[in-house]
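Heads up, one of the protein chains got dropped from this complex, but the rest are sitting where they should.
Naming follows writing order (A, B and C), and every chain is counted from residue 1.
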Amino acid sequence: VAIDLNADLGEGYGVWRLGDDEALLGIVTSANVACGFHAGDPLIMRKVCEQAVLRGVVIGAQVGYPDLRGFGRRRIDVEPDELCADVLYQIGALDACARAAGAEVRYVKPHGALYNTAAVDRATADAIVTAVASFGVLPVLGLPGSTLAVAAHERRLPFISEGFADRAYRPDGRLVPRRDRGALLTDPEEVVARSIRLAREGQVEAIDGSVICVDVRSLCLHGDTLGAVVLARGVRDALIKAGIAVEPFA
Amino acid sequence: VAIDLNADLGEGYGVWRLGDDEALLGIVTSANVACGFHAGDPLIMRKVCEQAVLRGVVIGAQVGYPDLRGFGRRRIDVEPDELCADVLYQIGALDACARAAGAEVRYVKPHGALYNTAAVDRATADAIVTAVASFGVLPVLGLPGSTLAVAAHERRLPFISEGFADRAYRPDGRLVPRRDRGALLTDPEEVVARSIRLAREGQVEAIDGSVICVDVRSLCLHGDTLGAVVLARGVRDALIKAGIAVEPFA
Amino acid sequence: VAIDLNADLGEGYGVWRLGDDEALLGIVTSANVACGFHAGDPLIMRKVCEQAVLRGVVIGAQVGYPDLRGFGRRRIDVEPDELCADVLYQIGALDACARAAGAEVRYVKPHGALYNTAAVDRATADAIVTAVASFGVLPVLGLPGSTLAVAAHERRLPFISEGFADRAYRPDGRLVPRRDRGALLTDPEEVVARSIRLAREGQVEAIDGSVICVDVRSLCLHGDTLGAVVLARGVRDALIKAGIAVEPFA
Partner (left out) sequence: VAIDLNADLGEGYGVWRLGDDEALLGIVTSANVACGFHAGDPLIMRKVCEQAVLRGVVIGAQVGYPDLRGFGRRRIDVEPDELCADVLYQIGALDACARAAGAEVRYVKPHGALYNTAAVDRATADAIVTAVASFGVLPVLGLPGSTLAVAAHERRLPFISEGFADRAYRPDGRLVPRRDRGALLTDPEEVVARSIRLAREGQVEAIDGSVICVDVRSLCLHGDTLGAVVLARGVRDALIKAGIAVEPFA
């Protein structure tokens, strides 16, 4: 059994920083690097790529809406052809940074409101996979069962399903919205146990107590707080101890 | 004898437009496509690339300072490593757009204040050529005798010299600043005659009446006014009539 | 009988321009000046304010989403408190420009997608009127019968209703969406006749042939094309010839 661990990296801008990139690069196997539209700037992107290469971490493009102010968390009614061009632009920009560091962009993952919109809106999902396909046959990382997964499959792009050990699931396999009660799990032991079960059995207990199947090849970790980083390391260590190989999907 | 004709294209942003891209694509052999930092946006970039491919025009990256408001015409004291990352980002972003259109970025030309600064400031010139070299062995297009030319040569990047038939030259081969009297030539016959002489003999009459050598492989044309487009077409037609091959350098 | 004529002005950015501000300032009585979020920049704002003062045109704040790239035409899911702060910021910025020119902001009109969203979404309308009220007791200009009108009334802010002589109306008094067939009227004679009827009788023929009441104190004119400016002037001349006073509402 093998599992990939992914996390968002390079989410600063100019003088501002967010999350502990250095710590996360020692934990994850795939880095979702922000591409300058909702976070990240060229210098940060270059440095993250260089560090990722040194640590053997695979680089993916974390693409988002053009909205630094809202950190990509606000849905914008972008026309599909404009969104498609925006995604292509971001992938190309990051790929140049990755190549300068001796690597390349190996997958694409939408961020924030774009992630959520692409999970349910076909035009948005199509715009993203069209952009990816016009760049190359790259895997798309996202929510299993989402519209984005359907769009990727139809476009014959590999789709990599990810799971969240620290988020509550609804019985239908979708995530409980962040603002709802019980959406976030904070007990380290519980999160670790869910990580192992997700990785080994592809199962998770939903918020109503039922057990659902979530066939995931990657777990999404967070690093925006000190506690999050400690928890992420705990998950990695526990997975390895449980005999699960932690390795990139790409 | 052969000469390349280059012009700035894709210099709109969102709803705003500047210059007549369509007309220019029927005249030039090399398109300096703005990359979103001082002008241009992903959708405009994609469309210009598609049209350039249809017209057989070579695509180059017109890189600039991150300054939409100032159209890249204001010098910004950027740290070299930040400038280098910015240039690399822009090249990569445009290359993705070009590749989606079946082409690729074939050269790089700095724009506005970055062009002027790179012509005299070694740190700026080095940052640009370092970025280009980390992307690939691409030619740099610029002013003959400039610091940028020196930096490119040392970095073993091809440097393509360009001339300006509608700008006055100083006896030392540099351009008379735009704001000075006599800096711009507007008489169509004179501009056409200078174009032919530049292309055929590599010579131009400086503002003091002396004749100087300007060994150029490309002429820079403008398309920001109706008159400019008519003049650009006149130059192209006259060159061909004079038996000079109009063809891309790349 | 008196009517105000309003139009969007100062919608350029940096080197880019949109519409013929100078011509419009000779036609309208109220200028909706863009405030830098979806169009406009500080220098353009100052110059438009100075010209408006010279021509005796009243200055209003044309507030929008923070989206230069989309010209404020793309709905953004902004949190109400953030939208409220954004609107307040824009009003204050324009007011400083207006005061430096010897005037002041006399009313507020939302632009593009914000106009459309505020017409139907209560949270958006409330955020706008809260911002306006926290700045001063300024009139809000918008669509009669809209949610924005309701929100303004409840907040005890004057609401000024505007009509569109060149847009088709639905029987319920709302506008036919731009993308629908017949949404835009282009016959100058018809537009002029509708202008007079709107100003004098507060009536307009809807797209289904029924006559509806649209009690308006202002007509919105456009100036983004040469034809639009000529038409705007025709409307103004015809109104005056018909004995209708063309004067600002503020």
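We adopt the following convention: a contact is a pair of C-beta atoms (placed from the backbone, for glycine too) under 8 Å apart; a residue touches a chain by one contact, two chains touch by 3 or more.
Here the structure is a predicted model, which means the values were calculated and not measured.
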Among C:G26, C:G92, C:G173 or C:G202, the residue in touch with the chain that has been omitted: C:G92
Touching the absent chain in the whole complex: find that residue among B:R17, B:R55, B:R75 or B:R170. B:R75
For review purposes, identify every residue of subunit C that touches the missing chain, sorted by number. 36, 41-43, 45-46, 81-82, 85-86, 88-97, 99-100, 134-135
What is the set of subunit A residues that contact the non-displayed chain in the whole complex? 12-18, 41, 68-71
Can you list where subunit B touches the absent chain? 66-67, 69-70, 74-79, 113
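Basically, only the chains that are shown with their structure count from here on.
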Between subunit B and subunit C, tell me the centre distance in angstrom, where each centre is the average of that chain's C-alpha atoms. 41
Intercentroid distance (Cα basis), subunit C paired with subunit A, Å: 42
Residues of subunit A touching at least two other chains: 82
